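In this view, the complex is presented without one of its protein chains, the others remaining in place.
When the chains are written out, they are named A, B and C in that same order, and each has its own residue count from 1.
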Amino acid sequence: MDDDVRGQEQQQEQKGGMVETDRRTLLRTAGLAGAAGAAFAGAMHGKFSLAPVTAAQAQTATSMPKGVDKAWWPSKWGKDDEAGASNHITPAKVLDAAKWIKDGKIYKIGRVYEQGMPLFGARAFSLRIPGGPTGGPFGDNKLVYHDEFLATEIGQTGTQFDGLGHIGIQMGKDGDKSEMRFYNGFTSQEISDAYGLKKLGTEKLKPLFTRAHLIDMVGLKGGMMDAGQEITSADIKAALQKQNIAESDVKPGDAIMFHTGWGSLWMKNNDRYNSGEPGIGLDAAKWVIEKDLALTAADTWAVEVVPNPDKSLAFAVHSELQTKHGILNHENLIFDELIADRKYQFVYCFTPAPIKGATGSNGCPIAIT
Amino acid sequence: MDDDVRGQEQQQEQKGGMVETDRRTLLRTAGLAGAAGAAFAGAMHGKFSLAPVTAAQAQTATSMPKGVDKAWWPSKWGKDDEAGASNHITPAKVLDAAKWIKDGKIYKIGRVYEQGMPLFGARAFSLRIPGGPTGGPFGDNKLVYHDEFLATEIGQTGTQFDGLGHIGIQMGKDGDKSEMRFYNGFTSQEISDAYGLKKLGTEKLKPLFTRAHLIDMVGLKGGMMDAGQEITSADIKAALQKQNIAESDVKPGDAIMFHTGWGSLWMKNNDRYNSGEPGIGLDAAKWVIEKDLALTAADTWAVEVVPNPDKSLAFAVHSELQTKHGILNHENLIFDELIADRKYQFVYCFTPAPIKGATGSNGCPIAIT
Amino acid sequence: MDDDVRGQEQQQEQKGGMVETDRRTLLRTAGLAGAAGAAFAGAMHGKFSLAPVTAAQAQTATSMPKGVDKAWWPSKWGKDDEAGASNHITPAKVLDAAKWIKDGKIYKIGRVYEQGMPLFGARAFSLRIPGGPTGGPFGDNKLVYHDEFLATEIGQTGTQFDGLGHIGIQMGKDGDKSEMRFYNGFTSQEISDAYGLKKLGTEKLKPLFTRAHLIDMVGLKGGMMDAGQEITSADIKAALQKQNIAESDVKPGDAIMFHTGWGSLWMKNNDRYNSGEPGIGLDAAKWVIEKDLALTAADTWAVEVVPNPDKSLAFAVHSELQTKHGILNHENLIFDELIADRKYQFVYCFTPAPIKGATGSNGCPIAIT
Partner (left out) sequence: MDDDVRGQEQQQEQKGGMVETDRRTLLRTAGLAGAAGAAFAGAMHGKFSLAPVTAAQAQTATSMPKGVDKAWWPSKWGKDDEAGASNHITPAKVLDAAKWIKDGKIYKIGRVYEQGMPLFGARAFSLRIPGGPTGGPFGDNKLVYHDEFLATEIGQTGTQFDGLGHIGIQMGKDGDKSEMRFYNGFTSQEISDAYGLKKLGTEKLKPLFTRAHLIDMVGLKGGMMDAGQEITSADIKAALQKQNIAESDVKPGDAIMFHTGWGSLWMKNNDRYNSGEPGIGLDAAKWVIEKDLALTAADTWAVEVVPNPDKSLAFAVHSELQTKHGILNHENLIFDELIADRKYQFVYCFTPAPIKGATGSNGCPIAIT
């Protein structure tokens, strides 16, 4: 790696005073060097700072992005649909899911939002309590109160739910917003706006209340999976069998969740946590699509394997599931209590915060048994 | 009103370029003038800018705040408890509530968060999409993505859930943080911190999944209620009867919600919306406490009547329910669809976003029938 | 104007609870209606919400933007230059300017930044004091301290200095970032980045310490100028003569400033202040360019006339001076004391806050006599 690249890396590492991601190691792993690495170093931000990129990125404007062989729109829910797989959640689905409420036990499967949690690239999470207290005393009853002021990538920090305006694919020439396509074919030119997406905001999604199946990969593999280790459809089938769940019990509109053990690094070793992750690849994504599921989730920051075994791909599962199929995604969950209680099937209940034009949502998903 | 006060009012109206609250009218209504009004004008911020305050505010340091005759701590859930009435949500309670899931229908009862919604005082809601897109294209698959950056009083704008660190009472001398008391007697000195409350943050609350009873005051009164109009326990009983709900069916740990019609002003007439509101007073609060409920909610910004008929009180129901009894509160809800469907009883499901040290929570509560 | 447009306008007026800009009046003035008005209504944000736009906006992608007949790059300061007209400030220039320090008097010509100041569109200004105090007491010396947390469009609210990354021209097809050109021909594709402009940030500018000439248009016209009233080069010459300044005394690298009286509306009538403004048009811009000046400034929010007498143009002076010629611009200044003291020539001293990748700068410019 030349000095210029190293210089940029050093700057990156310090960006926002963030915990350093061991990008050097990752880039080495990904076999990136020279010109490609340099171009990459300058463009890194956010979650995608880890995207493995090759020299092929400089491809001609006319070639199709890898993995795209035809238009993925209109959506099966209609050309104007903005709710994607949340459309699965019909009254029938809710009633079917509610049958799983047997214990009356509710598990919080979202993490606490706090300073010190791993954040990617330049994302920030800054909470301040204005005043001490914020106001008062007022009235003869001497009321005082506190507010809180938060500045953050609200839908993309901590436990984060990916909406349908988050991930797209640049179809035409780089920088041509009229050919950056999102779910249902909406273009960046149509939807992006400095003050909130004009379409596909989280406020368009329906409440999620569905059957969820938790795949215990730690149980299957005998320990925490490692970064870059892919969960395949065969793994899913093996885990289901081990957990005594018939594959046929995974029905359209259900959610599939993965316990990889990676979450044990949370706030313990943020550098490693951010450096990559185990997760599903395109093979498992195909299974998810065939099963017609509503949502994927995991105890990792991207649900999918990073880096992808195909070094030319950057978060290809995201675009496969979310952009092309409108399937939702929930990241940075925590399943420890469910695993301890050997609860692999439950009601997943989460309603994205209806922030107009937001790309994702904060909040606390719950599992009900 | 003298010129000095008027000058301060004018400034206040412009604060943050906010929609003007018709404070002048309110203050006149409240019979405030001269010195008391002037003192008040300088201190107004946030929701409490509407607090009716009298000259009695300048009471001596040693007198007890109105409405406080004894210490309200320790809490019935123990001296260290930080979860308050969310402790009601036990497995038994969840199973009992789940019986009400009959239609499989889910209603969003939270509003969309957006610029233009009514905000109080100097609170702000600023959403920005960094970049267009935020990042990419990355990889041969040419992935692009959007994030969103939000700067706001996250728990105190739009549909807002009041946590237990929000409201307290100044017991001793004004400004003595060691005598500003919150739920379970915690003091501001103990809990307040510039970067998030040290105790009573929303992350300490349990998920709420309980039976909710919706009181249709519009149906009872024949139209939208007006600002300053109090909902009494007699009103509640009358409405329950009209809606064919036995009062005895309102059980400990349930939620009570009020449809006043005031929400019809939302983003239609923000000035009037903010100028006051109909809601429960201390009499209804007493009923709520006796019924041992978990939560109050309404289609208004404070749930309680503003201004209070007793002009010396500022948001006295907040401190009565939240501070003294740990009963939670959800504001700016919307019940139009439930009312249209004549659904007065349902499962209220909401888990506060576990933002460490936050005073409240954003998010979308749902009603399940 | 049809209902759909009106609906959008109403929403816009409420955006961020901002003080309403009387856009309806402006749009009527501008003769905008039907399709063009509707398209415009959806796209409005920020300062440019007032941009008069015609149906011609839907022109074909291949036509050149109005006013552009040839590439304006490379800059006369070299193809890599990012400092523009701040390059005028050489030691010789500083020494020449310093000769004007005769009284030793310093005038603040920037306004106080505060909530309630006029902001455009959805821009925000939110200041919070974390904690009360933010920290302490610490040590046996019992130190306490306050910080402040500010969330704002730092370079584009209040007294604002426009850097060279602020204004560009879409040359090719709408949405093609590789043909959005800024000063010195840099494209949006090259410079824009979600976390700060990669080029032309304010940190690239040199400190400004130069001779400034204040044009008292109120004195010339006998009163406050009105919105849409254009200051021409003839006006400038007439004012200079009236103020006993030889036109030849306006030298390359100097600053020209305009007192229009419009600033008297600041926080007095924000609606009118934002509804348009008097200012220079393309004729005066030509004079500024011929004079080879470093900076324009005024007691208005855009320095240039709004709406432009040519209704097809949107802030054409901005792109003429800033984008094409690298001439800097300072908005929302206040000249009342200088005018009262009849001080029309002084040293203008301002160094943009070197915020990496920022489009403009906050801060307090001063006039030294």
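Some notes on this structure:
Here is the rule we use: contacts are C-beta pairs under 8 Å (C-beta built on N, C-alpha and C of every residue); 3 or more make two chains touch, one makes a residue touch a chain.
Not measured: the values here are computed from a predicted model.
Contacts of the undisplayed chain with the visible chains, over the whole complex, involve A, B, C.
Although one chain is not drawn, the whole complex shows that of C:Arg128, C:His259, C:Arg272 or C:Lys291 it is C:Arg128 that touches it.
Against the chain not displayed here, chain C makes contact via residues 43, 45-48, 51-54, 56-57, 59, 65-68, 89-95, 98, 101, 103-106, 108, 110-115, 123, 127-130, 132-156, 165-171, 174, 177, 180, 188, 192-197, 203, 206-207, 209, 312-316, 318-319, 349, 351-360, 362-366, 368. With the whole complex as reference, residues 11, 13-19, 115-119, 122, 124-126, 130-132, 134-135, 147, 151, 192-195, 267, 270 of chain A touch the missing chain. If you put the missing chain back, the residues of chain B touching it would be 15, 45-46, 122, 126, 128-133, 149, 151, 173-178, 187-189, 193-195, 198.
In this section, only the chains that are shown with their structure count from here on.
Across the structure, the highest number of inter-chain C-beta contacts is found for A-B. As for how the two copies chain B and chain C face one another, over half of their interface residue numbers coincide. The mean-CA centres of chain B and chain C are about 41 angstrom from one another, to the nearest whole unit. Mean C-alpha positions place chain A and chain B at a centre distance of 32 Å. Residue positions of chain B with contacts to 2 or more other chains are 115, 130, 132, 134-135, 147, 151, 192-195.
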